[in-house]
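Handing you this structure, nothing more for now.
A single protein chain has been omitted; all remaining protein chains appear in their positions.
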Amino acid sequence: MKRSKKREIELTPIDPKIPSDSAIYLENLSFGYEPKKLNIKKVNVDIKKGQSIAFIGHNGSGKSTLAKLIDGILVQNRGDIYIFGVKMTDDNALILRKDIGLVFQNPDSQFIGATVRDDIAFGLENACVDPSKMNDIILDCATKVGMQDYLDAEPSHLSGGQKQRVAIAGAIARNPKILILDEAGAMLDPKGKRQIRNIIKERKRENPDLTIINITHEIDDAYDSDRVLVMNGGQLILDDKPEVVFDNDELLRQIHLDIPFAHKLAKDLKDEGLDLGPIKNDEELYKKLCQ
Amino acid sequence: MYTSLGKYQPYNTFIHKMDARVKLVTMIILMVSVFMTYSQNSFMNLTIYAVLFLAFIVISMLAKVSFLSIFRSLAAIWVMIIFVLILNVFFTKPSLPEGVDPAPYIAFSIGALNIYWLSIVNLLYVIARLVLIIMITNIFTSSTKPMEMTNALEWLLWPLGLIRIPIHKFAMAISLALRFIPTLQEETDRIMKAQASRGVDYKQGKFKEKVKALVALIIPLFMSAFTTSGQLADAMEARGYDPNAKRTRYKTNHWGLRDFMGCLFAAAWVAGIVLLCVYQPDIYAFFNVPLPLVK
Partner (left out) sequence: MSIKLEQVNYTYNPHRPGEKVALRDINLVFQDHCFTALIGRTGSGKSTLIQQLNGLLLPTHGKIIADDYVIDMTLVYKKDGKVDERAMKKKHKVKLQNIKSLRKKVGIVFQFPEYQIFEESVIKDVSYGPKNFGKSEEEAIKQAKEALTLVGIDESYYERSPFELSGGEKRRVAIAGILAMEPDILVLDEPTVGLDAAGEEKLMGLITHLYEQGTSIILATHNMDVVLKYCKRAIVLDHGKIVHDSTPLDLFQNSEYLKSSSLEPPKVFRFALDLIQGGLDLDLSKVKDTKTLANEIIRVKGGNA
């Protein structure tokens, strides 16, 4: 189900019941690609402005679907989405989307332009940016992702990691207040993943108000965030600080998720008869073992 | 050196850097000039074609396009064209009035078969035009990126927008298709290799096996193309694309001296054609060069 493309734009006013510091507010959100089978089941969550969030969950748990719902690419069956307090409707979805940058997983299929330059320009053209200002924005965004020397390169001459960096440049060129990364590093080698991670950290450092949603398999990414949301079978089953979430070893294991290294080793030690009590991170484990 | 006809060659000449719109219009003007008749005297026309040929060679060299490659890449087609044309030479006759002696119109005879000057001239006309047209299009496509070509075409066709033909949507579709040709090629290569590892032989084998091999290639290729196009649509939407909304256009090229020169060249060319057509100069008549009769 896709949004109908209505041209007349009427912004719904900010809903008073939504907290003023909310960036994304999901209320009883349900969605299914097929009517009888729900991929998202009654999700309620309030993501605050400037938070950096990690979404984790195994393949098919509904994380990507949720990202597309928030960006208004898919339309929910039931429930509501509020972006900065404004309820999303068919009429204003295109407007609300201006505040959201979404980067997908596949490097090849999201490279739209013929060259790096054209690809970053694509979003600017859509936003009706004055063409005379585009060159500066393009250079600025390309520099932020370290692709300034490749402006005229074509996608077939770029590596997957480089293409993903261009995709991020394309997303931030539109100056979004919310940046969603849908497993942006999943198809890259470790170096590519590291670069993406650093770029995101740098964005956040430069612009603390930026709300970041990182959909990921990487435990390290999740550990870096303010808050971790765990999805399973279309439901939100955990929502807390990383330390707290990763304390639920058993639950995470049950839903086939990896757990942080320190927790894993502590558990293996416990299984072998050495109980060190609760462990938060590597340093703590190191200290306990080397005393 | 390896070149394939008409494929973009990434050089950095001033012709490559010239605005595609200037190049497109100039190309059309040059093409028109190839089809003009400049003189009643066929030999004068052919002489002008020879001059055009030299001019196009100069342009080819400026754009670093190998004009010899035209002849090489079209070798197979040339054989056929020449075969047909020679047949034509043997079987055309000038329509002479009753009682006129055909002797001066005949170039030579092979046994009872007369070969007329007219057929030879006609043959030269066709070959000259064909060569010139291929040369000029080859220069254009070799020096202009497909995407720029699309944009230039979109610009040229803007009047169609007035009658509500959505030119920009077609242009977007064409640009995306061009963008994904290399991706599809890579994908094809990948699937062929994967199937070859499963014992499919794309080079040898019986007809029935080859059909099966093709199915094993095409179905995965379609599946992957569908997936890619779905993801592409999402990515375009996510970056705010709305086919019905107004968009601005990003241009990499700034109008420069070279574009001005290109326009000047095109204008001079038009003036030259017009002058030639009006005055119809005939150097052969001027110098009283005896020519064979053609009619």
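For clarity, chains are labelled A and B in written order, and residue numbers in each chain start from 1.
Just so we're on the same page, contacts are C-beta pairs under 8 Å (C-beta built on N, C-alpha and C of every residue); 3 or more make two chains touch, one makes a residue touch a chain.
Just so it is clear, the structure is predicted and the values come from calculations on it, not from any experiment.
The missing chain, though absent from the display, is touched by one residue of B:Val215, B:Ala245, B:Leu264 or B:Ile283; that residue is B:Val215.
The missing chain, though absent from the display, is touched by one residue of A:Glu34, A:Asp130, A:Glu250 or A:Asp271; that residue is A:Asp271. One of B:Ser197, B:Asn244 or B:Asn288 touches the chain omitted from the figure, and that residue is B:Ser197. As for the chain not pictured, it touches chain A at residues 58-60, 159-161, 186-187, 189-192, 217, 256-258, 261, 264-265, 268-269, 271-274, 282, 286, 289-290.
Think of the hidden chain as still there; on chain B it touches residues 2, 9-10, 187, 190-191, 193-201, 203-204, 215-216, 219-220, 223-224.
Going forward, only the chains that are shown with their structure count from here on.
The centroid of the Cα atoms in chain A and the matching centroid in chain B are 47 Å apart.
Those residues of chain A whose C-beta lies close enough to touch chain B in the complex are 5, 7, 68, 71, 73, 94, 97-98, 100-102, 104, 106, 108-114, 117-118, 121-131, 134, 138, 152, 154-156, 167, 170-171, 174.
On chain B, the positions that touch chain A within their shared complex are 145-147, 175-176, 178-179, 182-183, 186, 227-229, 231-232, 234-252.
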